[in-house]
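The complex is shown incomplete by one protein chain, all other protein chains being positioned as in the whole.
Take a look at subunit A:
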Amino acid sequence: MVKVGKAIAFAQEYAKRQSEDAPFDELMELVQQIVAFHMQHNAEPEAVDLLMEVEDLDLLVEHTDKTNFKRTCLYLNSSAKYLPGPDDNLVLDIAYMIYMKFEEFPRALQIALYLDNMQYVKQIFTTCHDLLLKKQFCYILARHGITFELDEEMCADDEEREGLQEIINNAKLSEGYLTLARDIEVMEPKSPEDIYKAHLLDGRASAGASMDSARQNLAATFVNAFVNAGFGQDKLMTVASEASSGSSSTNWLYKNKEHGKTSAAASLGMILLWDVDSGLAQIDKYFHSTDTPVIAGALLGVGIVNCGVKNDCDPALALLAEYVDREDPAIRIGAIMGLGLAYAGAQSEQIRSKLIPILNDAKASLDVIAFTAISLGLVYVGSCNEDIAQAIIFALMDRSESELGEPLTRLLPLGLGLLYLGKQESVEATAEVSKTFNEKIRKHCDMTLLSCAYAGTGNVLKVQHFLGQCAQHLEKGETFQGPAVLGIAMVAMAEELGLEMAIRSLEHLLQYGEQNIRKAVPLALGLLCISNPKVNVMDTLSRLSHDSDTEVAMAAIVSLGLIGAGTNNARIAGMLRNLSSYYYKEPSLLFCVRIAQGLVHLGKGLLTLSPYHSERFLLSPTALAGLVTLLHACLDMKAVILGKYHYILYFLVLAMQPRMLMTVDENLKALPVPVRVGQAVDVVGQAGRPKTITGFQTHTTPVLLSAGDRAELATEKYIPLSPILEGFVILKENPEYRDDQ
């Protein structure tokens, strides 16, 4: 209390003098002395608090030294989450400066990425002269999923720069992922039946269907794609291609009906995810098909293969560009969505000029325009690009009254929102314009824009705003409460405390909300706990999965898949198995159950959908954009995912990342070392050198990390180049290491 009291006393005095225009000198001198004392006596939090109150954090930089800067910065970082803007950015700026002062570059890079400040990133590359460290930076940038071009200033040597750029381009991601899979021994392809485990249900399961059901085959297509994602082999799609000796009757592709073939062809892209070379080679055969949906699927597949991976030759653009202006809407959508996936976050001028005309194309059908808006939103995610915003706004204004009622039209505001993802106030001008829209879409657009702009900020005021919107009773069948509920989750997912509070608020909405709110709540819960199966949320969703309202039940089932995505969680798997027998007579619900089952076993449990990484500090914008797109589509499940736009599920690929720790040596070859993996402990502001993990086990890399896990090296022989052991980490031999023998 005394400590807090002191800071407050200073704050009051400071405020008083500020209003009286009295001189601060004397006060500041005192502050100087106190801060210096605190900093030398392990009381960094107090020093930071005091300086924040007198609005002079800059002073902190000169008082930090080698012994206390880490603890100081840790405190700054974690307090930033609870500060209102623009103070939070100011605090992080200071932390960045301190890290730069002590050449703690990887940490500085994290802050630069958090601030989305490319200037800082550049500065780090130019200041640091260690090539190995730069490689580590590249790995961090690659995981964050942003496009970043190195120039000569950042790395003078051409060959070295090429090597670094290759890491940023994620060219070796597939290789690393497969190394992990081989190490964990899960290379064996799995069939949908291995996931359904119908034998555990015996009598209760649907009788062995003698007939192919198009919907169930489509579900199997997705399950197969999700489960074998990135492994390059499966039991349905790739097998058929090897035995293509005219036995096309057995070909799985043709076990799907009409638009189902699009998803089936595209699933090949998912199976060969990140492996551009063999992926494109295998998809190629579909390009020569005479079947429109198959070609559309091939185009989409190309986009999926290239998702998160960049290649010098730009194969996706080369292949897809010419199809964008075809006649057939299915093919156009395939190409457009493919471009969106392949170049998400790339802010590519070529794609912009290719896609913008479609928005104003009077001949283009509504679905083509909707997917164009989403793709533009993805490519320019968080860029606040005015031209695109204008184009989408015009496209929205051009919609007829009846078109505005269509579920697909609601993807247009989402495309607009993605442009401002996480950009807070920058959205205001556009939000103002959106107020002039037709009243059918006005509120919906407003909510979508707001939720996107404040996504991942933890802004409590915005959460309250959304909750207020949900309290209204609607007469005219408006749809804006869906995005508002999602908005709560998008904003509150930023940090643990707010997340817990949001879960509680959503429980209330469930009890008192109306149908259009209740059906969005499971989706919001799914986003809050994505790939992180919290038991209480699991129970809530399990309860809702039997809801008498089918839309609520469907959303809950899909969300069960989302919270368990890539975890192989046995409890969720069991729940879904029981649901599959419970709903065996209802094809739509069964379809959702199958999708959820596929998600739980995503990449056989090696992948995560969480957009957060680096100890839950950084939020990958493209990953979040992919998730939000899917969730918005799920708001009207019947018209979109259960209709003919089921391939929207492939937007999840943007969020797919291996949940691994892979240690590599100086030549970037896998280097197995022992590591301790345990639950992360919050050590902010704690005295001494507290343990950062608890309940740990020792494994040899590569290892899988679950939500909330943290790893640390169990050997002194190597020094990791990144303080955060996630994804790819380069190890350097410790020169001071002495073998005990």
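Things to note:
Keep in mind that, in the parts below, a contact is a pair of C-beta atoms (placed from the backbone, for glycine too) under 8 Å apart; a residue touches a chain by one contact, two chains touch by 3 or more; residues count from 1.
By our rule, contacts and distances are computed from a predicted model.
You can't see one chain of this complex, but its UniProt record names it "Ubiquitin carboxyl-terminal hydrolase", from the set "Ubiquitin carboxyl-terminal hydrolase", "Protein O-mannosyl-transferase 2", "TATA box-binding protein-associated factor RNA polymerase I subunit B" or "MOC2B synthase". Of the listed positions A:Ser581, A:Gln597, A:Thr629 or A:Thr663, the one in contact with the omitted chain in the full complex is A:Ser581.
Screening A:Glu13, A:Asp291, A:Asp328 or A:Glu712 for touch with the missing chain picks out A:Asp291. In the complete assembly, the contact with the undisplayed chain comes from A:Asp212, out of A:Glu55, A:Glu193, A:Asp212 or A:Glu733.
Among A:Ser278, A:Asn360 or A:Asn536, the one in contact with the hidden chain is A:Ser278.
For the chain missing from the display, the contacting residue among A:Met28, A:Ala321 or A:Ala714 is A:Ala321, taking the whole complex into account.
Against the chain not displayed here, subunit A makes contact via residues 202-215, 217, 240-241, 244-246, 248-249, 251, 253-255, 257, 277-278, 280-282, 284-286, 288-291, 294, 311-315, 317-319, 321-322, 350, 581, 584-585, 587.
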